[in-house]
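The other protein chains are all here in position, but one chain of the complex has been omitted.
Showing subunit A:
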Amino acid sequence: MRSLRVRLFATLIVATGALWLIAAVWIYVGARQEVEHVLDTRLQEAARMVSSLVAAGSLPPKPEAGGPPGLIPEAAGYERQLSCQIWSLDDRLVARSSGAPDEKLSDGGAGFSERVVNGEPWRVYAVQDEAKGIRVLVGDRLGLRERLVTDLIKGLLWPAAFILPLLGVLIWASLGRGLRPLDRITRELSGRDAEDMSSVDAGAAPSEIRPLAAALNGLFGKVERARRHEREVTAFAAHELRTPLAGLKTQAQIAVAAQDPAVRDNALRQVVRAVDRTSRLVTQLLALARLDAGPSNGAVEAVPLGSLIDEVAELCRAAAPDVPVMVDPEIRSMVLAAPRESLMLLLKNLTENALQHSPVGGVVTWRRTAGEDAIDIVDEGLGASEAELPQLTQRFFRGAGSSGAGTGLGLAIAAAAAANCRARIELMNRADRPGLSAQVHFEAGVMSASRQAGMAA
C-alpha cells in the first residue's frame, strides 16, 4: 500500500473494527456469566417460592392418587420463560404451570441439573419437601438464555455496523483534508517551469508537512544560488571571450580596409596577438571548468617539487624570456603528496603571474617559507594595494596596475588548484621590497623532505 491515505484509513478502520469486536466478545462472555447467575438465582427463588406456597397450603389442593395434575396459576411474565412442575415423591405429577411440559424436568435430587426434554435443553432447580412429600421443579430453556445473550450482543453490534461506515467516511474525509496542503504543494510544484525557484508557500500546512516545505525551500535557495553563481561566471566568461573576439574582428577589418601597408601590418600583428590571447583564455577557462568539476582530479602521488618547478619554469619561459625563475635549493628536495595535474596548474599559474608582473631585469624566486609547511614565490613587480589583495583570486579580477594582457583567471585557477592539493594560497606584499609574495600553505602531511635529500643536495 503506497498511499499514505489508504494506509492510514485501513489501519484506523481495522483498529476500530477490532476494538469493537474484542469489546463484543468481552461483553458476550461477561454477560453470559451474569445472565447465568441471575437466571439461576431466579430459578432458585421461584422454586423456593412455589415450595413455600405449597407448604402453606395455598396451592394446589392435595391431589388424589391417579387424578389429573392440578394447574398452578401463572404469575405474569413467567409464562414463557419459567416452567414449574410439582411432583410427589412417588413420581406422580401433582401440578404444573401452563407452559410446562408433561415430561419430568429432572430426575435428580435437590439442586441444579440440566436435561433435554422434548428435544430442548433445560436447566432445572429442584426443591424437595419431605414433610409434604413433594418435589418442586422450576426450569427454563437454555435456548432462551442463549437468545438473551445473543440479543445483547446484537444490540451492541448493530450500531457498530452503522457507525463503522460513517466513521470510515469521516476518517477518509479528514485524512483528505489533512493531506490537502501536500496536494496543493504537489500541484504547485508540478505546474512550475524550470526557472521558477521561488519558495513553496507552506501556508496553513500541518506541522508534519512544514519541515518538508522548509527543506524544499532550502534546496531551492541553494540551487538558485548555485545557478546565479554559474550565470555570473558564464556572463563573465562571455564578456572575457567576446572582448578579445571583438578586438580580433576589429583588427581584421582594419587589415582588410587599410590602404597604408604599415597600418595593415600592424593590424595583422595585433590579430596574431589577439588569437594568442584568446586561445590562452580558452585554455584557462577549460582548466577552471575541470577544477570546478570536482576534486577527483587524478590520484594523489608523490611529486618531487624540484623537477616540477623546473618543468613549470620551462613552460612559462615564453611569457617573460628575460626574467629568470630561481629555485631555493631547500625546496628542490621536497616531495609533495598531491594530484600531479592540479599541482602543476597551481605552480604554473603562480609562476606565470609572477613573471607577468616582473619588470625587465627582475627575478622571480621560489622559496621555502620559513617555519611553515609552505612554499612561496616572490616577484619584483609593484605588488598590489592592500584593498586589492583579497580580490586577486576572484575570477576575472584584474588589479588596477594590471597590464591588460592577463586573463584575470590565473590566480583564480591557482586558488582552485590549491584546494585540490589540500593547500591554500595567501597573497601579500613583500616586506623587504616592492613585489608580491604568493604563499602556498599545505595541510599537514602533504609536504615532506625526500628520502634522497642527501643525494639531491
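Everything that follows uses one rule, which is that a residue touches a chain if its C-beta (ideal position, glycine included) is under 8 Å from a C-beta of that chain, and two chains touch if they have at least 3 such contacts; residues count from 1.
Just so we're on the same page, contacts and distances are computed from a predicted model.
This figure omits one chain of the complex; the name its UniProt record holds, of "Putative DNA-binding domain-containing protein", "Amino acid ABC transporter permease", "Response regulator transcription factor" or "Coenzyme F420-reducing hydrogenase gamma subunit", is "Response regulator transcription factor".
Of the listed positions A:I254, A:V282 or A:A337, the one in contact with the omitted chain in the full complex is A:I254. Residue-wise, the contact with the chain that is not shown comes from A:R277, picked out of A:R96, A:R123, A:R145 or A:R277. Considering the full assembly, A:T243 is the residue among A:S88, A:T243 or A:T365 that touches the omitted chain. The omitted chain makes contact with subunit A at the following residues, 235, 238-251, 253-254, 257-258, 263, 266-267, 270, 273-274, 277, 398-400, 402-405.
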